[in-house]
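Missing here is one protein chain; the remaining ones are kept as they sit in the complex.
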Amino acid sequence: MPHNSLYRTFETELRVRPDDIDMFQHVHNSKYLDYVLAARYDQMEHCYGMSMETFMEQGYGWVVKAVEINFKRALTLGEYFTVRTAIETINERGCRVIFSIISKLTEKISADGWFDFVMIDIKTNKGIRIPESIMDHYLI
Amino acid sequence: MPHNSLYRTFETELRVRPDDIDMFQHVHNSKYLDYVLAARYDQMEHCYGMSMETFMEQGYGWVVKAVEINFKRALTLGEYFTVRTAIETINERGCRVIFSIISKLTEKISADGWFDFVMIDIKTNKGIRIPESIMDHYLI
Amino acid sequence: MPHNSLYRTFETELRVRPDDIDMFQHVHNSKYLDYVLAARYDQMEHCYGMSMETFMEQGYGWVVKAVEINFKRALTLGEYFTVRTAIETINERGCRVIFSIISKLTEKISADGWFDFVMIDIKTNKGIRIPESIMDHYLI
Partner (left out) sequence: MPHNSLYRTFETELRVRPDDIDMFQHVHNSKYLDYVLAARYDQMEHCYGMSMETFMEQGYGWVVKAVEINFKRALTLGEYFTVRTAIETINERGCRVIFSIISKLTEKISADGWFDFVMIDIKTNKGIRIPESIMDHYLI
């Protein structure tokens, strides 16, 4: 997590569910994306004060445009972990959110990377420019 | 939840993840089974004092033999809910766990039903008789 | 599968995906529900000639009201299997679909049971009576 981000870093604590475990007794690789998403939704609500539900009621959605993820140390059954995220950049075309997933037990990074999000109009499912008011909202 | 169960009822609080939501904007039906399993694993560890990991280290696993589930009121994005479970019957061939999933917001039942579990030897993946010591362990 | 059903039995062939496998190296129990649903959607389109998409465009959805499933022999990585379904009963309040999941390799039943479906209005997400025209549609 770069310490020089202009934007604040937020944390959400989650726990591995049994259905997240794969044949190698580890959390299945694609579930880490779901963890980041769960953390981000939680943070929209509790940290930014605008939940995904509120967004959707206003006709907006955030969808994922691209992801890079590095798997470092696999999480295992029942583990508690923290998902740290911060906006790295945001402009009218989208925002990049950097993340790291940290095991509570070992305090080591399990996975890190970034998500690029774009806003959509949920009626048309087409991408839209992020309104100034929304961008301001994330400048915390 | 029948009030006349000989066995204690345990509760685990969980939260809907975004990846649990389906095209109808509700928790997808098969995820409720995952919620019961997550609660049950949590309760093995915290309520019965013998985690699934301990079980597996001893060469045992619990697998699901049959399920009946009634969907009453769908859970939605971000909802907190409680999974209540209790052993209804247990003998050397297996145990029946009854459950109800209750929305924290409405305090109404979202789903209920039962799971029949059997024990397996995780080396052979074959069913085995539940040892007396294990049965005693659940008589709390 | 009872041979005396008034309604026709349909089959869909599917294959286990790696992400369906759980820590016991078997298909995870809740995925079997997803398999039945996938087969049913396929059969709505190819056997009944009215896809879920068409249903949804007309403002309707089918949702699952209750499920009973018996797990007999676990499917494993990469296995091909057949999902057989038939309507057992249908009336204006809903329909019961019986199913069996059969391994292509062993020709043995992996799981069987039933799903109770009800129709909803997807605008309100409330249950509705099944129109006569829809019921007739399934009398094949």
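Remarks
By letter and in written order, the chains are A, B and C; residue numbering begins at 1 in each of them.
Operating definition for what follows: a residue touches a chain if its C-beta (ideal position, glycine included) is under 8 Å from a C-beta of that chain, and two chains touch if they have at least 3 such contacts.
These figures come from a predicted structure and were not determined experimentally.
In the complete complex, the residue from A:Lys65, A:Arg96 or A:His137 that touches the missing chain is A:Lys65. Set against the missing chain, the residues C:Glu53, C:Glu92 or C:Asp121 yield one that touches it, C:Glu53. Where subunit A meets the missing chain, the touching residues are 23-26, 29-31, 33-34, 37, 61, 63-71, 74, 113, 120, 122, 125.
Where subunit C meets the chain that is not shown, the touching residues are 17-19, 34, 37-38, 41-42, 45, 51-53, 77-78. Where subunit B meets the chain that is not shown, the touching residues are 18-19, 21-23, 25, 28, 30, 77.
Operating definition for what follows: only the chains that are shown with their structure count from here on.
Where subunit A touches subunit C, over half of the residue numbers in use are shared by the two copies, so each contributes mostly the same positions.
For the pair subunit B and subunit C, the distance between C-alpha centroids works out to 24 Å. Note on chain placement: the centre of subunit A and the centre of subunit B lie 29 Å apart, centres being C-alpha means. Inter-chain spacing, taken between the CA centroids of subunit A and subunit C, is 34 Å. Of all residues in subunit A, those that touch two or more other chains are 18-19, 77.
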